[in-house]
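A single protein chain has been removed from this complex, and every other one stays in its place.
Entry: chain A
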Amino acid sequence: MEEPSPTPDPPTNQLGSLNDLAHELASLEDLATRGSWRSILDKVSRARSLNLLTSPHDHLIYLSYNVLAFSKLRRFSEASNEIDTLDDFNSSYYKYETYPRLYPNRSGSMIPFSLRFIHAQLPIKLGNRQEGLDRCYLLLKFIREKIKEKESHDLHDSVRIWKRRENSVLNCLIGHHLGDKEFSLSLDLIKDLINRDYLDPVLVSKLGYIQMQIGDIEGAKGSFNSVETMLNERKSDEYFLSEVQFRNLVNRNKALVYLVGKDYVSAVREYEECIERDHTDVVALNNKALCLMYLRDLSDSIKVLEKALERIPTIALNETLVINLCSMYELAYVNHSEIKRTLSNWIVHVAPDDFDASCTRV
């Protein structure tokens, strides 16, 4: 068998494709977007046993995919064990400058950031919430130090990337605190984000949802009004949102206010406007179905969800929508096991590896 040539040092030359970044990266990426995580495990295992990975960065990227695959498949202990095979993340083994022949003129860490991100959250998934939160906050501190360091060297592109990472970790922390109903803390963190210039209609909308969850309806309305103002004053695509997405966000926020006031008819109307504009708006579809149910129209609420799964399966198929549909089946049919089983069988054929099939409660 021919000795595979080492992947050329990423990207000093003109890049064509992902495969220039790591060995057969395009294939890994393709599997990941299809949700074929078990195939990824196989591919990594094969690449390792056949010694197809030559450079340090190849090994690290493959390891990252492995860790990600285990995590997606909810095999958290294995994900954790995989990370444990590494030295400390900050070890010189994982620095470009340690291999000057392979990476001339490059320095810094070659650890893919997603490894740190997943490593920080694994304890939470393994039942050790405090350890996980501590790691996340330490990661935040690490990121902020990196930002300062890059700023002092005028590395503007790096600063941008690391700030985006800071943003993600903060958002992730808010999600964890919300999940544990630590509302005051979540509010403080999200306001902190907003005040630091990460002002963003999606974020302010989420602030509104948190306020609603608590019961502070007036506060939520205020937040949604800010979002609408941002839409009306919008200058360009500065908010990661397309025009359609922005308008739908505003409509969905309006719908929630109606829903809370028990005006389900108006809420449905808002959601229909969203769906008309963008037939892939799953949040609008799901929430519209719920409103129909609160309007005593169980049959139509079921139809909305079933149709969504039928027409846009790869977008509509998510655990929450399926749980809602199954709850509706349980209410609508005395003998609901049969219809749930049909759904379950369909899911098996269509769903990605990481789909949690226990949500059908079959």
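Here, a residue touches a chain if its C-beta (ideal position, glycine included) is under 8 Å from a C-beta of that chain, and two chains touch if they have at least 3 such contacts; residues count from 1.
Everything that follows uses one rule, which is that contacts and distances are computed from a predicted model.
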Protein name as given in UniProt for the chain not displayed, "Metaxin-2", "tRNA-splicing endonuclease subunit Sen34", "LRR receptor-like serine/threonine-protein kinase" or "U3 small nucleolar RNA-associated protein 4 homolog": "LRR receptor-like serine/threonine-protein kinase"
Residue of A:His57, A:Arg135, A:Lys254 or A:Lys340 in touch with the missing chain, whole complex considered: A:His57
Per the touch definition above, residue among A:Leu50, A:Val202 or A:Val348 touching the missing chain: A:Val202
Residues of chain A in contact with the chain not shown: 10-12, 14-15, 17-18, 21-22, 25, 29, 32-35, 57, 60-61, 64-65, 68, 71-72, 94, 96, 105-114, 116-118, 121, 150, 153, 155, 157-158, 160-161, 164-165, 167-169, 171-172, 174-176, 178-179, 181, 183-184, 187-188, 191, 194-195, 197-200, 202-206, 209, 211-217, 219, 222, 226, 229, 240-241, 252, 256, 259-261, 280, 282-283, 286-287, 290, 293-294, 296-299, 312-315, 318, 320-321, 323-324, 327-328, 330-335, 352, 354
